[in-house]
Structures are given as structure tokens and as C-alpha cells.
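Here the complex is missing one protein chain, while the rest keep their positions.
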Amino acid sequence: MARSVSTNRKLVTTFFAWAVGLAIFFPILWTILTSFKTEAQAIADPPIFFNFHWTLENYVTVQERSNYFRHFWNSVVLSGGSTLLGLIIAIPAAWSMAFVPSRRTKDILMWMLSTKMLPPVGVLVPMYLIFRNLGLLDTQIGLVIVLTLINLPIIVWMLYTYFKEIPGEILEAARMDGATLRSEILYVLTPMAIPGIASTVLLNIILAWNEAFWTLNLTAAKAAPLTAFIASYSSPEGLFYAKLSAASTMAIAPILIMGWFSQKQLVRGLTFGAVK
Amino acid sequence: MGRITLDKVSKAFGDVEVIPPLDLTIEDGEFVVFVGPSGCGKSTLLRLIAGLEDVSGGEIRINGQDATQTPPAKRGLAMVFQSYALYPHMSVRKNIAFPMRMASMPKDEQDRRIEAAAKALNLTDYLDRRPGQLSGGQRQRVAIGRAIVREPDAFLFDEPLSNLDAALRVGMRLEISELHKRLTTTMVYVTHDQVEAMTMADKIVVLQAGRIEQVGSPMELYRTPRNVFVAGFIGSPKMNLLTGLEAEKHSATTIGIRPEHIAISSDSGTWKGTVGVSEHLGSDTFFHVTVEGFHDPLTVRASGEVALYYGDTIYLTPDLTHLHRFDAQGLRIA
Partner (left out) sequence: MATKHSRASARIMISPAVILLLGWMLIPLSMTLYFSFLRYNLLMPGMEEFTGLTNYKYFLTDPAFFAALTNTILLVCGVLLVTVIGGVFLALLLDQPFFGQGIVRILVIAPFFVMPTVSALVWKNMFMNPVNGLFAHLFKFFGLEPFDFLAQAPLASIIGIVSWQWLPFATLILLTAFQSLDQEQLEASEMDGAPWIKRFWFIMLPHLSRAITVVILIQTIFLLSVFAEILVTTNGGPGTASTNLTYLIYMQSLLQFDVGGGSAGGVVAIILANIVAIFLMRMIGKNLDA
């Protein structure tokens, strides 16, 4: 039973909650606002909040100068590709662990998670050399592989926790009904786990979209995603606040919009399936 | 055709032997009930027949063919699970169609069978609903529908009624019995409820700790339980079992007498007792009678209403033609 709370108390809470919420959100809001200003207005003191002359000029400039759309497309390919590849590898693995557990299941899961602990920088040199020798440097395929591997433990872990909530009897029923393993996973397990899979997909797209170690170190121009596109603004363009803001807004907008539209699944996903 | 033969079938989980080697034949068209207390291995036995578990030893033959290594889908059996195990993301129609879809049956044949099953099970109005929108009884019928459309050699039921409330359970019990009469297909039914076993079975298999205690028709088990366990397990209310002096009088270690085989009198009889709690069911009345020198109170049945009250003194006389005698090993003395 939810308890009724006095309106006064609710109003006080509302005030504080909104204040904190806006404070946390402010840097993003400020970036978005600044992206529509002229450079002069962007650095004006005292700062201008709303009453400026809105312009799209910065967006045009950014696209012209650094070809936003190519980087955007690279980000889409990298995050989408690595998530898809990760799912294809992880769904069967999670099925095994959730429905045919053995004594080693827990150890395998822990070991997989522990590969996440491997500091990327520890293998930076060999990866760089392997990529150079295989001609994978600055290619989409190379990065998709790396991003798949670094996020695979998380995908497996999350799918495992979701799959475990599905009663095994239903899969046994499918087996009795004559389903092959492939049909069992494709027609019964996967559709039943859709909410969990959606959460996993969302979280992984975000992690891959924002991954900024391998994408910065293994790309130069061709395959560089938005993380690298933005890093190129670190100097000296960083001092042109309006353009920096426009570029930043364009880099984070796709994920922000996607995140907001799928809040429910995302919230579930953001807890990595570990807290219910 | 649905003749299932278990030949020295055993099952062990690791070092724990849950089913010692066991032989059993289920004839074509029979309604066989596995009954026993929880943990007696009856569900495991069913899953062995289904192929959801591997046997540790022995052979399972279906229609004379060795099926021990056959995967579940190829054994020609259909199963109804305790939780119904319906596919929650599919409509009732799709649920029922699933096994046929897996067998790549032609679409019009699928539709024909779905219609027939839906009609037989009163599901026609619900075909486009999801399982989540159905009541327990309806879900149960969908699960049965999914099983019958395959026209299997035998149906396996794993405690199918235990999730239903008491009133529905009686109704579904009748429906399943009727289904069996109509289809005359072999049915293997697992339950812990001896009433279900007695009312539905052609043949009851009483299990305890993985061992078969007795196999027989309900009335055989009722009349001539092979040992103390079966005697105590089959029949409701339970048979009164007496040990010690009273048993020695009949040269047995344990004697058993059913509540319905004890006559009540207000002035004379073999045993003198005091009436305790009485349960009035209308058609019958059961008295719990404390008899001096007996360890447990006796349960006694009287027909209709009897004017006896808490604390009254009564005399009881067992019908000796229905007295069951058991030896020190708990086995029946003929």
C-alpha cells in the first residue's frame, strides 16, 4: 500500500527533486542551447540563456568541416554491428548456462566477467600490432570485432539473468512438441525473452557508441566514429564554443533520443540485470 | 498404438539413486496413474519415459521399439506439464498449432485439427487470446489441446491438476477421464493425490523412494494392498493400522481395518472407545475414536447422520472379513 503523503511535503520534494534533476542535466542543456548561438553569444558574460538569436549555422559548419554524417554512420555500424554479433554469440551461450547448468556454469560466468577486468591498455600494443599486420587498423570490421569482444561478457551475463527467469518447463514442452534446438531458441526462448533482450541491446548500443579507448586508438579517419570526431575538437576548435556545442549535440543526440524513447527497457538494462 | 515397456530402468543423479532398477509395462489404451508421496520419483519416472532425462540403466521400449536413446520429440508422446508450460507470447491457436508447425504439417490440416480440438475442449471462443488472459482451467485445456492435436501414441500428464482449485480439479478430472474414454489412447498420469488415482486409473502404480510398491487396478489396491505402505496410502480416509497386542491376537505384526469396515454400537463390541472430533460430510460421518490401549485414535465411518457427540462412549466391532494382516517386513499375510 502506497501511503498518502501530505501535499505540502510532496511540493517540497518536488522542488528539491527538480532542482537536483535540472542541475545534473544542466551541462547537457547548456550545450544544446549554446549550439544554437553565435560564437560571440556563446561566450557572453553574463551568460545568455534563452533570449539569443537562434541559428543553425554551427551545425552546417560542423558538417561541412568534419563530415559529421560519415562519423555518425561509423558509430551506427560499430554499435549496431557489435551488438548484433554479440547477441548471436551470446544467446546460445546464455541458453546453455541458464537451462543446462553444470557445476562449472558459475565459474565460467565469473571467468567471462573477469575478462572485462582485463585493462584494455594491457593489450593495447599487441592489438595495435595485430591490427596493423592484418590491415584492420581504421576499418569498421576490426572495430566491430573488438567492441563485440569487450562487451560480450556483459551481454552473456545479462541474457543469462533474464533467461533464468523463464521456466525450463516451457522449453521442455517445446522439445516434447518436436522443436529442434534451433526452433526452441528461435520460436520459444527468444520471443519470450524479448524485453530482456531489448534491455541488453540498448545498454550495449550505448556502451559501444560511447566506447572511447579502442575507437580512439585503432582508428584514424576512415572508420572513426563520433567519439573520435569529437576528440578532434579538443583543440583548438574547442574554444569555438558554439561549434563545439553543435558537434557535441550531434554526437550525443542519437543516443539521448533513443534512451528517452525506450526508458523502461533501458532502466532495466542499465542495472545490468543485477538488481530487480 | 501406445505400449510402453520399462525394462530394468534406473536413474541416478550423481551418486544418489532415485530410481532403482524397475520393470513396468503400460498396455496400449490403458490409463495408468503413478501415485506416491512427493519425492518418490514418480515425476522423474515420467520424465524418463518422455525422454527429458536420460536413464542411467535399462531400456525403454515404445511399441516394442527401443526408444532409450530417442530424443523426446521422436518418441511419439505428448506431455501436459504441471505449470501447463504454455507459450505466453503465442495465442491459444498458435500454442495448439506449435507441435504441428514443428512437424511441418500442411496448413489446412493444422486448421482442421485446431478446430476439432477447440470444439472438444470448449476453447473455440478463446482461440485468439493469449494464455495470460485465460483462467487456470482454460490454460489446462489449452495444454491438453496442444497435446491431442499431435495424435500421439500416449499422453503423459505431470500433476496437471495441482495448480487448480478444488472445485475445478473435480471437473477437470472428469474431463480427462472422458477424453480417455473417447480417444482410447494410452495415458500416463502422475499425481500425489490418491483420490485422483482411484477415480481415474485403469491401473495404479504406487511408488515410494523410486520403488514400485504395487501395481494393480484401483479396487485390487483397495481390497488387497500388498504391504503396509500401500494399505496406508490408498483409501480415504486412511486405513487404521494397529500394531502390538491387538495385531498379535491375529498373529500379525500390523493389522489394518478401513473406517468403513468398523461397526458402531452403543452397548457392546470388541473395542470400547470415546468419541473425539467428528467430521460430518452429509452422506457420511467420520468419527475419531480414542480406544484405550491404542496408540492412535481410530477413524470410523458411519452412514448418513449419527447422533454421537464429543466425549460419548461407544463400542466398535471390526468386520474380520475385511481385516488386513501384515508381517514384520510389512508384507501382506494371505
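Each chain gets a letter, A and B, in the order it is written, and its residues are counted from 1.
Everything below uses one rule, namely that contacts are C-beta pairs under 8 Å (C-beta built on N, C-alpha and C of every residue); 3 or more make two chains touch, one makes a residue touch a chain.
Since this is a predicted model, take the numbers as computed values, not measurements.
**Q** Counting contacts across the entire complex, name the shown chains the missing chain touches.
**A** The omitted chain makes contact with A, B across the full complex.
**Q** Based on the whole complex, identify which of A:96, A:140 or A:190 touches the chain you can't see.
**A** Of the listed residues, the one touching the omitted chain is A:96.
**Q** If the missing chain were put back, which residues of subunit A would it touch?
**A** Counting only subunit A, the missing chain is touched by 1-3, 5, 10-11, 13-14, 16-18, 20-22, 24-25, 27-28, 30-31, 34, 43, 45-47, 89-90, 92-93, 95-97, 99-100, 102, 108, 110, 112-130, 149, 152-153, 156, 168, 181, 206, 209-210, 212-213, 216-217, 226-228, 230-231, 233-234, 238-239, 241, 244-245, 248, 251-252, 255-256, 259-260, 263, 266-267, 270-272, 274-276.
**Q** In the complete complex, which positions of subunit B touch the hidden chain?
**A** Against the left-out chain, subunit B lists 51-54, 71.
Rule of thumb we're sticking to: only the chains that are shown with their structure count from here on.
**Q** Would you mind pulling out the distance in Å between where the CA atoms of subunit A average out and where those of subunit B do?
**A** Once rounded, the distance between the two centres reads 54 Å.
**Q** Quick one: in the complex, what on subunit B touches subunit A?
**A** Touching subunit A from subunit B are residues 50, 52, 71-74, 77-79, 81-83, 85-90, 98-99, 102-103, 146, 150.
**Q** Give every residue of subunit A touching subunit B within the complex, in rising order.
**A** The contact residues of subunit A facing subunit B are 167, 169-170, 172-180, 183, 187-188, 191-192, 194.
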